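Only a single protein chain was left out; the remaining protein chains are all shown in position.
The letters A and B name the chains in turn, as written, and every chain counts its residues from 1.
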Amino acid sequence: MSDPHDAPLLEVTDLRVAFGDTEVVHGVSLRIAPGECVAIVGESGSGKSVTARALLGMAGRGSRAESGTLRIGGRELGNAGEREWRRIRGRDVGLILQDALVSLDPLRPVGREIDDPLRIHERMSQPERRARVHELLASVGMPDPAFAARRRSGELSGGLRQRALIAAAIALDPPLLIADEPTTALDATVQARILTLIAEIRSRGTGVLLISHDLAVVGQLADRILVMRGGVIVESGTAAEVLGSPREPYTRQLIAAVPSDVPRGVALTRPEPTGPTVAVLPEARRSREVDTTREPALLALDHVSKSFAVPGGRFTAVDDVSLEVHRGETLGLVGESGSGKTTVARLALGLTAPDAGDVTLDGAPWSRLDEHARRPQRRRIGAIYQDALSSFDPRWTVERILADAVGAATPGHTPTVSNHEVAALLEQVGLEASVARRRPLTLSGGQRQRVAIARALAAAPEILICDEPVSALDVTIQAQILDLLDDLQRQRGLALLFISHDLGVVRHMADRVAVMQAGRVVETGAADRLFAEPAHPYTARLVADAPRLARA
Amino acid sequence: MSELELRQTTIDAEIAHAPAARRRQRLRLPRVGTILAGAFVVFLLVATAFPVLLETQDPNQIAPSEAFEAPSLAHWFGTDESGRDIYSRVVEGTSTSLLIGVTATVIGLALGLVLGVLAGFGGRFVDYGVNRLVEVLFAFPGLLLALLVIVVYGPGPVTATIAVGLSTAPGYARIIRGQFVAIRSSQYVEAARVLGHARGRIIVRHVLPNALIPIFVLATLGIGQAIVWASALSYLGLGAQPPAPEWGAMLAAGRTYLSVAWWMTVFPGLMIVGTTISTTVLGRALARRGRGDA
Partner (left out) sequence: MAHRLSGGGRSGRTLRHLGLLVGGAVFVMWAVATLTFFAIRLIPGDPAQAILGGPGSQASQEALDQVRRDYGLDQPLLVQYFAMLGRLLTGDLGDSYALKVPVADLLGAQIGGTLLLALLSLALAWVLALALSLVSTGRGRIATAVGEGVELTAAALPQFWLAAVLIAIFSTGLGWLPPVATGTPSGLVLPVVTLAIPLAGFLAQVMRESLLEAMAQPFVISARARGESAVGVRLRHTIRHAALPGISLSGWALGWLLSGAVVVETIFAIPGLGRTLLQAVTLRDIPVVTGVVLLIALVYVLMTVLTDVASRIADPRLRQEAEAQR
C-alpha cells in the first residue's frame, strides 16, 4: 500500500456520461494530487459541469455515467450505489457552486446549511455542532460568525454568502473540493478575495478541481489546466504550458478571445472558414486622443442626479454625474453592480427624466424635451442590452423585428420594408439572410445579440448605448461580438457608450473610461492612462483586483 | 372563478414569456387525458346543440310507476321521483348549465377586462383606485357576492348568472392588470420606445396581443368554476328552480331522496365534475400549445 500522501485524491479514467442516447462526455480522464489545483476550462456546452457533477455521482436526471476507474481517496466508486455516494459526498468531496444566493436555501439560516453535513456524517451533539459552525465561519473570514450563522443567504452580502457556501462545503474538511464557477456571479473585488480563500484552502492540503470559463481566474489559481470542448479534453498541461504555449488551435482561440490586454482595435478572433466573417484588422490602434476643447460632445450628461422612491425612503441611484461621449469614440463606463450604470444608460436614452441636471444630444436639449418632440430624434441614439432575447417581442420573427426597426426610422408613413433591406442588415452583422424567418428563441446567444445590433443599426444612429452587451456570452462569442462592434464603429463613425462591470472588456474597447461607484463618477480619463496609473483609490483597487491573464 | 386557477394561468402566462432556456421541465398529464377531455367536451357541445341525438327518452316524460329505479340498461342513470329518465334530463340540462357557465364567464371576463385595462393604463391614481375597488370586491369571497346580488334582485337563473359573473370579475381583473403591468415594464416595450415608436402604437402592437392571449385560456379554465358556483346557487334554491333540468336544480331535488335514490344526486354531480375537469384540461392543453411545448 503506497503512502497515502502520494496517492492521488481523485483518479478518473475514461469517464463517459450520457443522457438517454446522447453522450455528452466522451472519455475524460484526470487526476488530482493533494494540495494541487486542477482546472477544467471550457465554454457552455463543453460538458465541464456535467463532468464535475459526475464525480459526485450527481450527473443529473436520466444520466448514465461509466468510467474505467473512478477513485476518490483511493476508493473505487465506479459502480457505487446512491447510499455509498451519500457517504462520500460532503465528507470526502465538497462542492461549491456559483451564486450563493440560489446555491444556499434562501429560506434557511446559513448556519443550518453548514450544520447539515455535520449532522449527517458525524455524531456530534448540537452544542458541539454549533461551535463547529462558528469555527468554520471564522475560518473562511466571516466577521461575527455567530450573527452570520443566524442569517439567511439573502441577508448577507455577495462576498459573505459565498464564504458561507464555502464553509458548508469544507465543513468536514474533505480532501477534495470541487468549485464550479465559484466567482462568476461576484464583483471583481469580492472575486479576488474568494480566490484568495480558495488558494488558502488549497495550501492546507486540499485538492481543488476548479471549473470555469474564465481563463484569467483559472490562470491565477490552477497548477494544471485541462481545456474541454464538446465533451472531450482537447489539451492539458501545467498552467504555464497551456496559457503560455498552447498547442491546440481551440486553446489559442480561447486565449486570444480574452479582451483584457489586447490593444484597442486588434481583433480578438480570426475568421473561421465556414462561419460568419469578421474582418481581421492589420494593426493595433492606440486610444483615440480626443481633443475635447475642439469637438463638442455628441451626448453629454451634465450634473445629473436620479433617485427612486422605495419602501423606506429614497434611493439615490445616480448622484451628480457628468459624462461626455464624442463622435466616433467609445466611452467605457465601468463599475460594480449597484453603482448606477444602468440608470445612467436609461437617462442617456431619455427613458427616464433626471431629478436634477441635463442631458443634451449634440448640444441640443434631450432630457428637457417632451416625449413628443423627442421621438423623431430617437433614431439618432440606439441601444443593445445584456439579455437580447427579452428585448424582442416573444411572438415576432427576426424579419418582423428588423422591418419594424427600419419602419420606425422613417417617420411619417410606414413604407413597406423589402426583404432586401432586412437581408442587408443581417449581412452587416454577419448573419445569413435565412435567419430572418426564424424566431429569436431558436437562435443562439451570439446570434440574438447580432440581431439586436442589426435592429439598433437600422436607423443609422450616431451613438449606441451598450449596457453589458457581452456579459452573458461565452468568451469566444463575446470576442466575435466585440470585434463586430469595433468594426461597425469604424465603418460608420459610431460613438459607443459601453457599460460593463468587466474591466478587461472595457480595457479593450474603450478610448476613454469613466469609473462609477455608488452612483458617482470617481474618475474619468483616457483608457490607457487610467488603467496604467489610476488616480482614484477605488479605480486602483478595481484594477488590482481584476484577474489578468498572464500571456506569453 | 377560483383565484388559484387564475394564478395557475398567470404562471402559465409568465412562462409563455420566458425564454426556452429558463423554462422549467413540466411533467404533464399524458396525452390520453387531453383526448378524453376533448371527447367529453364534444359530448357536451352536442348535448347543447342537439340534445335529441343523445337522449334515450323524453326528459319530461313522467312515469310514476317507474319512479326511483336504480341505474339499469333501460335507464342509464336511473329515474327520479317522477319516473323521469335522469340521463336524458342530464343531457337536456346541459344547454342550460353550459349557457349559465359561459355567460357568467363572459360577464366576469368583460368586466374584469375593463377594470384591468383601466388599472393597467389609467395612470397611478386610477390604478390605485381600481386596485382598492377590486380588493373590496374580493372581500366578498365567491358565493357571498353572488348572494348579495341575489338578495337585491331575487332568485332565478338570470340573477344567478349575473351574480356569478360579477363575483368572478375581480379575479380576472387582477390577473389582467398584472399582465398589463408586467408587459408594460418589459424590456421589449422599452426597446420599442427606444426605437421611437409612439405610445399608442406600442400598446396596440405589443402590449395588447401579449397580454390578451392568455386571457382566452383563462376563460376556458373559468367556465368550469362558473358552472360549479351557478349550480351551487341552484342547489340552494336561488338559481334555476326545479323542474328545470339544470344540474344544480336536479341535485337540489335529489337531496331529499338521498337515502333511497343516490343516483339522483351522483350523476348530475358527475356531469358538473366532468365538465370542470375537461374544460380545465383542455384549457391547459391550449396554454401549452400556445407556449410551444407540445
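For this structure, a couple of remarks:
Here is the rule we go by: contacts are C-beta pairs under 8 Å (C-beta built on N, C-alpha and C of every residue); 3 or more make two chains touch, one makes a residue touch a chain.
Just so you know, these numbers come straight off a predicted model, no measurement behind them.
Touch with the chain that is not drawn comes from one residue among B:150, B:173 or B:287, which is B:150.
Interface note: of B:162, B:238 or B:287, the residue touching the hidden chain in the full complex is B:238.
From the set B:59, B:178, B:196 or B:224, the residue in touch with the chain omitted from the display is B:224, counting the whole complex. The residue from A:20, A:81 or A:313 that touches the chain not shown here is A:313. On the side of chain A, touch with the chain left out of the figure occurs at residues 53, 56, 58, 86-91, 93-95, 97-99, 102-108, 113, 116-117, 120-121, 152, 154-155, 165, 168-169, 171, 308, 310-317, 338, 340, 342-343, 518-519. Although one chain is not drawn, its touching partners on chain B can still be listed: residues 2-5, 7-8, 11, 24-30, 33, 132-133, 135-136, 138-144, 147-148, 150-154, 224, 228, 231-232, 235-238, 248, 251, 254-255, 258-259, 262, 265-266, 269, 272-273, 276-277, 280-281.
Throughout what follows, only the chains that are shown with their structure count from here on.
Separating the centre of chain A from that of chain B, both taken as means of CA atoms, is a distance of 47 Å.
On the side of chain B, the complex with chain A involves touching residues 16-17, 19-20, 186-188, 190-199, 205-206, 209-210, 292.
Residues of chain A that touch chain B in their complex: 349, 351, 371, 375-376, 378-379, 381-383, 385, 387, 389-395, 404-405, 408-409, 411, 441, 455, 459.
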